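Only a single protein chain was left out; the remaining protein chains are all shown in position.
Our next item is subunit A:
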Amino acid sequence: MSTESSSTVARVLKPTILILIAIVAISSRLFSIIRFESVIHEFDPWFNYRTTQHLVKNGFYDFWNWFDEKSWYPLGRVVGGTVYPGIMVTSALIHNVLHFFNFPVDIRNVCVFLAPMFSGLTAFSAYLLTKELKDSSAGLLAAAFLGVAPGYISRSVAGSYDNEGIAIFLLVFTFYLWIKAVKTGSAFFGLLTALFYFYMVSAWGGYVFITNLLPLHAFTLLLMGRYSNRLYVSYSTFCAVGTLLSMQIPFVGFQPTRTSEHMAALGVFGLLQLYAFAELVRGYIPPKQFRALLKGGIVAVAVIASIGLTILSFSGVIAPFTGRFYSLYDTGYAKIHIPIIASVSEHQPTAWTSFFFDLQMLIFLFPAGVYLCFKELKDEHVFIILYSVFASYFAGVMVRLMLTLTPVVCVSAAIAYSTLLDTYLETSEHVLASTKPAIAAAATSAPVVIEATTSDSKATGKKTAAKAAAAAAAAAKSADAEAKTHAKSAASSEKKRFPIFNLDSRLLVILQLTWFLFMFAWHCTYVTSGSYSSPSIVLASRQQDGSQMIIDDFREAYYWLRKNTKEDAKVMSWWDYGYQMAGMANVTTLVDNNTWNNTHIATVGKAMSTSEEVSYKVLRQHDVDYVLILFGGVIGYSGDDINKFLWMIRIAEGVYPNDVKETNFFTPRGEYKVDHDATKTMRESLMYKMSYYRFAELYGSGNAVDHVRNARMPAEGPTLSVLEEAYTTENWLVRIYKVKDLDILGRDLKDSTAFDKGRVRKISSLKKK
């Protein structure tokens, strides 16, 4: 094959491979839809979905000014000013465009498929980014890696309609534009960076990562003595436009000028201006005088800046670090000061297994890629190095930030992997030999991929991903090897490099690496299918005969609420279920997953963890009509409210230390028990009573066993007097209680219940004494 024809082949191959990668990325995120149905997952997505519906129905301005009186009863919530609207606006836009062209797509389907669609775009931007760092073959590899890496899939499967779904695309693409801007020094790309930064700010709170990483890059380049007009132009454009734009989001507001998280960006901006000014002056003044001027100038600027900052921060114009952000630095901080942050599982630190689980072989190819960046060390490689170091720190502190690490791991592992392939495939005759099978592989993988999107078999998906990844690697390699060879020969003129002499060495490395790619693809499919594709509102379990049982209690309960309660019924539950209730049951909630008011949450915690008399007052004060709880004791669902109860108590104790005491819920041996050993406070708490009310009746006498906590329950269950059972779902997973009205005869509810049960009042009052 001649050089020309192979470059033509490359030109055709590259887009084909990219499209295939996008298809693989999308189809591997569809497990949950094939297994269950097209449904919104988890908790936060339900809020996003609800607001998107509002946006589509009532238009943008109404959405912007929306005051939601159905949440945080009786406080309400200003939705327009407290959300990152990026994801809602994106899907509303897609919805409207599709409708403009007369595709009557339901907004729910737009929301469900948004994250997978954007994952295809993410893969493409990983290609662009890596292409700037090495070459397009590495770019294709990076795209394939990022397309299927579980670390990213975990937050972007179909139905997980959350900010991260589009934010990772924006993150990678903004970084690509930034590198392009620094490389070319064009204000155009700087402006594009700022625009996409704005999009990112509107979409995810993680934009702070960009806000700090880009200035850090600029600052490091300054320290390395790599100041250039390119840097000046690109950074100044980005910072000026980006900061102004980001302030247009009401939720962000004036933060960029006030909080310390944003200070780095402004500081580096100022520094860059001073530096540029000094450079300008240097051109007009003799060196000796310039030196004196510089020294004086540095001292003066440092003094003024430090005085100014001190005054501003003491006078309160500049806020100190916000709690959520601060917990990234001092890891013990959150545990002591903000239990509500510590209680969220995604804010836990990351064990090494999570790194391996989410990234498999990429995790150790990643440092090799960083090493290669050090070898090259152009401006853009400095960026990747900084990104790697900081993202790996943050990912270590918080499981959730694994998401920001994954792109750089994929990029830098792709650089390492493709350099390996370059080294062991390079010679012209080898290129020719490997092109044919590569094309063949790519060609055969195409129909398989399409098959996989329609078929629901797990095995096909697995195979597809494996094949496509391998094909992409091989084809990408061969397509670009030509260009590589030229580059290599240029490089070898500097340092003495030799080709790989023996065929067996080449074969060994190439075959082994290909095998690793297969393993990687299998691993990714296994992890995606097994761990990250559960919608969590519909559960699946295997019965003893191996058949699948679908547990749909949540939707059952929410639907019951929707159909059987008044329009304005207030339902109290722990904050985890607030968004789902608002979205699915359309009822008024007291607290939800937007945990902005700790006191209100603590009030709910207090109502749950105190005795009936105390909590009835709280319930009445907040007009609560129904109380909803989760109880997993029957089917062994471990994420239920009794297991979350300790957090409720802890949060409640933080605000009401006199009413709730955590120690009273522990047995003298310091254990958390629900059976015979349970403490009196525990047995009298509303949560305990609601959970185990009539539980013992389900089993024979004295045989009641809580399957989550493996506890044998007392034969006589708790009694309720201020609540009455309203509804319990099929598997007892959700229990709804109605709050009783005040007694019409003005009696104590406890007495009236006792009376209704046929007991004379005397007995009950005697019992009290």
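Descriptive notes on the structure:
Criterion: a residue touches a chain if its C-beta (ideal position, glycine included) is under 8 Å from a C-beta of that chain, and two chains touch if they have at least 3 such contacts; residues count from 1.
One rule holds in what follows: contacts and distances are computed from a predicted model.
Missing chain, UniProt name from the options "Cytoplasmic tRNA 2-thiolation protein 1", "Oligosaccharyl transferase subunit ost3/OST6", "Protein fuzzy homolog" or "Actin-related protein 5": "Oligosaccharyl transferase subunit ost3/OST6". The omitted chain makes contact with just one of the residues A:64, A:254 or A:374: A:374. Check A:526, A:727 or A:755 against the missing chain and you find that the one touching it is A:526.
Residue-wise, the contact with the chain that is not shown comes from A:505, picked out of A:273, A:505 or A:703. If you put the hidden chain back, the residue from A:546, A:670 or A:746 that touches it is A:670.
In the complete assembly, the contact with the undisplayed chain comes from A:395, out of A:40, A:395, A:585 or A:711. The omitted chain makes contact with subunit A at the following residues, 224, 331-332, 335-336, 348-357, 361, 363-368, 370-372, 374-375, 377, 385, 388-389, 392-393, 395-397, 416, 419-420, 423-424, 495-502, 504-505, 508-509, 512, 516, 519, 522-523, 526, 650, 662-663, 668-670.
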